[in-house]
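Note that one protein chain is taken out, while the other chains of the complex remain in position.
Chain naming follows the written order as A, B and C, and within any one chain the residues start at number 1.
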Amino acid sequence: MKDTFGQSISITLAGESHGFGIVAILSGMAPGIPVDEDFIAAQLTKRRPSGAISTSRQEADEFEILSGVFGGFTTGTAIAILIPNKNTISKDYSELASTARPGHADYSAQCKYHGFQDYRGGGHFSGRITAGIVAAGAICLSALEKKGIKIGTHIAECAGIRDRKFKNTEEDIDSLNEKLFAVLDDESGKKMEEAILAAKSEGDSVGGILETAVAGVPAGIGEPYFDSIESRLAHMLFSIPAVKGVEFGSGFDMAKMRGSEANDSFFVDENGKISTKTNHNGGINGGISNGCDITFRCAIKPTPSVSKEQETVDFIKNENKNLSIKGRHDPAIIHRARVVADSAAAIVLCDILAQRYGTDWLR
Amino acid sequence: MKDTFGQSISITLAGESHGFGIVAILSGMAPGIPVDEDFIAAQLTKRRPSGAISTSRQEADEFEILSGVFGGFTTGTAIAILIPNKNTISKDYSELASTARPGHADYSAQCKYHGFQDYRGGGHFSGRITAGIVAAGAICLSALEKKGIKIGTHIAECAGIRDRKFKNTEEDIDSLNEKLFAVLDDESGKKMEEAILAAKSEGDSVGGILETAVAGVPAGIGEPYFDSIESRLAHMLFSIPAVKGVEFGSGFDMAKMRGSEANDSFFVDENGKISTKTNHNGGINGGISNGCDITFRCAIKPTPSVSKEQETVDFIKNENKNLSIKGRHDPAIIHRARVVADSAAAIVLCDILAQRYGTDWLR
Amino acid sequence: MKDTFGQSISITLAGESHGFGIVAILSGMAPGIPVDEDFIAAQLTKRRPSGAISTSRQEADEFEILSGVFGGFTTGTAIAILIPNKNTISKDYSELASTARPGHADYSAQCKYHGFQDYRGGGHFSGRITAGIVAAGAICLSALEKKGIKIGTHIAECAGIRDRKFKNTEEDIDSLNEKLFAVLDDESGKKMEEAILAAKSEGDSVGGILETAVAGVPAGIGEPYFDSIESRLAHMLFSIPAVKGVEFGSGFDMAKMRGSEANDSFFVDENGKISTKTNHNGGINGGISNGCDITFRCAIKPTPSVSKEQETVDFIKNENKNLSIKGRHDPAIIHRARVVADSAAAIVLCDILAQRYGTDWLR
Partner (left out) sequence: MKDTFGQSISITLAGESHGFGIVAILSGMAPGIPVDEDFIAAQLTKRRPSGAISTSRQEADEFEILSGVFGGFTTGTAIAILIPNKNTISKDYSELASTARPGHADYSAQCKYHGFQDYRGGGHFSGRITAGIVAAGAICLSALEKKGIKIGTHIAECAGIRDRKFKNTEEDIDSLNEKLFAVLDDESGKKMEEAILAAKSEGDSVGGILETAVAGVPAGIGEPYFDSIESRLAHMLFSIPAVKGVEFGSGFDMAKMRGSEANDSFFVDENGKISTKTNHNGGINGGISNGCDITFRCAIKPTPSVSKEQETVDFIKNENKNLSIKGRHDPAIIHRARVVADSAAAIVLCDILAQRYGTDWLR
């Protein structure tokens, strides 16, 4: 199922950067969920380039819900959303038919598609396709919110500068969801923006780490082994272009811990609820939620399109060449990617919850 | 598909630590692949506890191929493998019916299965179930080897001690595949073993990082988005108990790089083959192989079973209690987990290759 | 995967009768397949109502390929096709919000979607959604034709009148594919059309049987058990509204045969090719093709929308009522459904062939 992911609830994606537009089909959502088009638009705005730290390509990201919504509510059948492309300047990209931009998929796509791929602006490999994840994810985020489940992502690190950690998760999530540049500590955020602009001025780009928290997930969802929450979230998260690492809870830091430290001690709190004192396991034991916040981090590689000259190849002539990428590019995409992480997580969690509690649970 | 993973080639897993045994069904393998039972046995030996650095539970790991192999070759139909449990001492575990061992799945399983889970020795959550992945994976590893694709994993880090990096990948893989404690630098390996024993002497445990290299994968396999090589490998790898992080290529280190550094420059080598000068992207661009080594790393958390006293809860009585885990336990499982990583990767790659080139390609 | 079907090649469907339009996403097609928009249009014309024997609702069925085609060829990535709705008269249908039309899905949809379903014109249950199958199937049919595989369907029976059987399969398929009312014997066809008009004049409708032949499928594709050709074709065919029975080869007639008659004797023909003397098994043994024509038949129930008064219920008031369906309706849909059968079969066979021979085989 190459372009579809999910079981009880799934998403199917199609589209290219410079074609007609992006299509996402969200399948399996419960009937009767209110669909707030303003919220979808607001989420798309978070992904859209804005200001000096993004590409100057400006997409209005208007969208059209083609099916599955009637009278303002989900019908329970497939929801198709179209996000047309508008501001495309294809002449920027003509060299790409034969040039492998380092860090991009041009060469691997050539090996797979034999030259038939749409090479304009990255074609199907463009980060723009993730707008479909954001639009579909907005519906899932709304449904989860009504069930007391909140998702928020911050830029935990960018260009080596760190944001503070989550403290009061729900409050932090609320504050993040109001920001375009999603940091918990705005001072750190300013430094990150300066670092992005510094890289831009040198014709270069930066990466970073996104950290996501999900509050309110009941204990006992997920599965051992292949349908573990980690497996399904990671599957989806690694679908997002530029994600090269995913870790849950303390992740790679757990490699250095002893068991006595890494084990999260359980306790019965004052309300009789079982919880853990630490959360190194990111709310998941044996693939199944334990009732604590689900937390994960995604490594975002620096934007591969840099204007600095790079060595590469012409894969048609099979010869070396130098390349200086022109056109409108992002010196960083991490601030735009965070809403994709939220949306991706929301889709996966809706799927897992619908499997556990049935297709009507979310309504 | 809770207990099955894969598309053209899939694995289905069943079993518990203290039940009859472990069953793995490998489905979709090409017909005519020689099945070397000695190699399967040798792979199972790598996962089996051995020496002072492992649990003293000794399983012979005898296995029986129940179907799908005829006259020494795969038939092309489902291969069922049974690994019976033999050395089980259930009295060790009776407290687990109501006690949440920190770091284990006891409590999340209770929330999901309402007390019907087999709690003996971790039941279905036991790492022992991965013996099924190893047995099935051995058949996949053999098939890949015949097609020039080699997989090897080393303990890149354990208890904070680092192994050297891969140099000559194919040679390194060959040397790793002959070792029980898989390090590239045996001096580092000795220090790791000492650190494991030190933790053991304190009733504690350690974790680490596994690094895997896959050499010989042709360029152009995989898919963009949901069926990216990263998505499918990560899905499988996060199925392995104790894996809490997965990164490809330079992974989380890419978060600190600039684009000009992280981008792997392409060049045409002396044989006219296109390759890259660095491999920060781990052989994958846009979800699709680029012909370079595929590399990834898994964070392995420290074994949760430690004999040190821990605070926890009785989830039936809903009250706090202290716990000191008795019985036979591993002070580390990273040296046993590496063959699981090899096997998991082999199954996923066979699946991706069979999809790309057809079900007969592997024979 | 509610709205997606297929493995290596899949289709995802969305849309409602009176919404924005129908969307089909065809995923996994090989790159480099020429896409003939005129052929897609011609196939949609076959499904479109025409003449007195169909509804007077006239849809231009203009379509837009939104992605996956570049420079006239498939790119290898997801192909999204949009067929906008244009000639919708929603006032015809307002009573349907609470009335269960006999033979329709109104009541079962109410039980599933709790009143949130789009009830206008059958909404997502409308046969109009199959336009998406036809558009996507056209691309598959073209790809199969280039590989020497032809598919054709005739109206084997309508209102009790029978068409002649297939004789020279390939010639017959060619002749069928040029007709709007697909019969092998035009005399029988005329009688069928008369019977349809007779039913229409009485405010009633008729059904029939579609018979499909697939010529040129190589021996050895398909799988035993769950992925048998029969299982996968039937799964898809029963997705088509109005199909209530599917049989392969001699199907239900085999129930009356003895083994010595039903068994298709193999023989080596003058060219050394193994074939069978009869084809009661419809080209499939043990779920796998044997090189003979694959043949199957679909029972199409009479159109449920009839203007004759019917007894039924108001499912909101929970009371009995009488209903006389007004508006534009088909006295038969079998002549329109046959291109859906062709298209559905083409999608499934492309999927099975791509699994067997790899994703590039069809190009």
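Throughout what follows, contacts are C-beta pairs under 8 Å (C-beta built on N, C-alpha and C of every residue); 3 or more make two chains touch, one makes a residue touch a chain.
These numbers were taken from a predicted model, which means no experiment stands behind them.
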item	value
For the chain not depicted, the shown chains it touches	A, B, C
Which of B:D3, B:E170, B:E202 or B:E311 contacts the chain that the document leaves out	B:D3
Touching residues on chain C - with respect to the absent chain	1-5, 7, 13, 100, 102-112, 124-125, 129, 157, 159-160, 199, 204-209, 218-228, 230-232, 234-236, 238-239, 241, 243-252, 254-268, 272, 274, 276-277, 280-282, 284-291, 299-306, 308, 310-313, 315, 318-320
Residues of chain A in contact with the chain not shown	7-8, 77, 224, 355-361
In chain B, positions touching the absent partner	1-4, 6-7, 10, 12-16, 19-23, 25, 27-28, 31-32, 64-68, 70-71, 73-80, 82, 112-114, 116-118, 123-124, 360, 363
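Assume only the chains that are shown with their structure count from here on.
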item	value
Per-chain Cα centre nearest the global Cα centre, belonging to chain	A
Between chain C and chain A, distance of the C-alpha-averaged centres to the nearest whole Å	38
Chain B-chain C separation of Cα centroids, rounded to whole Å	45
Whole-Å gap between the CA centroids of chain A and chain B	26
For chain B, residues contacting two or more additional chains	7, 224
